[in-house]
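The other protein chains are all here in position, but one chain of the complex has been omitted.
Right, chain A next:
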């Protein structure tokens, strides 16, 4: 589904990713964990082409996407929900959602997707015509994920969806991801600082430190590894 092979990326002279290799299986939820500055966000931005890999290859759905422009990667079915959600506050809730499906030609299915997203995130429905800037933090994150789902992605990249949210709201969002995977077989690559909550819904996890993969295992094994948890995950 997604194969990252020896990817190195840098901002100027600062190397953010060093020879990162990992795979994401179809229909799985995979967590990327690690401290602030470990390279988690850069990894997602490199996958979606916002940051260029200086070495290595990225393959999605069997196609080499390493050098593709970001909009092309999105239209292949990679939905990237950036840190903070990237909701456009000036646009209405509905416009933000429509934006996520604009590239798809199937009009009827775009409408269907809108219905499904509003069902998935009930708080959004009554606010359809309101500016997205008026939403609460949790609602914004729902809108951001909803916009990602509007394109019926094959791969969903989520950057810190629980950042700054109350534990209850964040648990609700994790619950939605879990049921989405169960119902639709959606593949998710989830970046989280809150390792415990991420691993609770993940199949596998990769731990990054200073731009390198320092651990890769099943979510259960990572949760059980006390040394690793203390060293890298802070719980």
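As a working rule, a contact is a pair of C-beta atoms (placed from the backbone, for glycine too) under 8 Å apart; a residue touches a chain by one contact, two chains touch by 3 or more; residues count from 1.
What we mean here is this: contacts and distances are computed from a predicted model.
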{"item": "Among \"Enoyl-CoA hydratase\", \"Radical SAM-linked protein\", \"Amino acid/amide ABC transporter membrane protein 1 (HAAT family)\" or \"Multicomponent K+:H+ antiporter subunit C\", the UniProt name of the subunit that does not appear here", "value": "\"Amino acid/amide ABC transporter membrane protein 1 (HAAT family)\""}
{"item": "Chain not shown: contacting residue from A:80, A:152, A:181 or A:204", "value": "A:80"}
{"item": "Residue, one of A:1, A:35, A:55 or A:91, that touches the chain absent here", "value": "A:91"}
{"item": "Residue of A:56, A:100, A:161 or A:211 touching the missing chain in the full complex", "value": "A:100"}
{"item": "Absent-chain interface as seen on chain A, which is shown", "value": "48, 50, 69-71, 74-75, 79-80, 82, 84, 86, 88-91, 95, 98-100, 102-103, 133, 147, 151"}
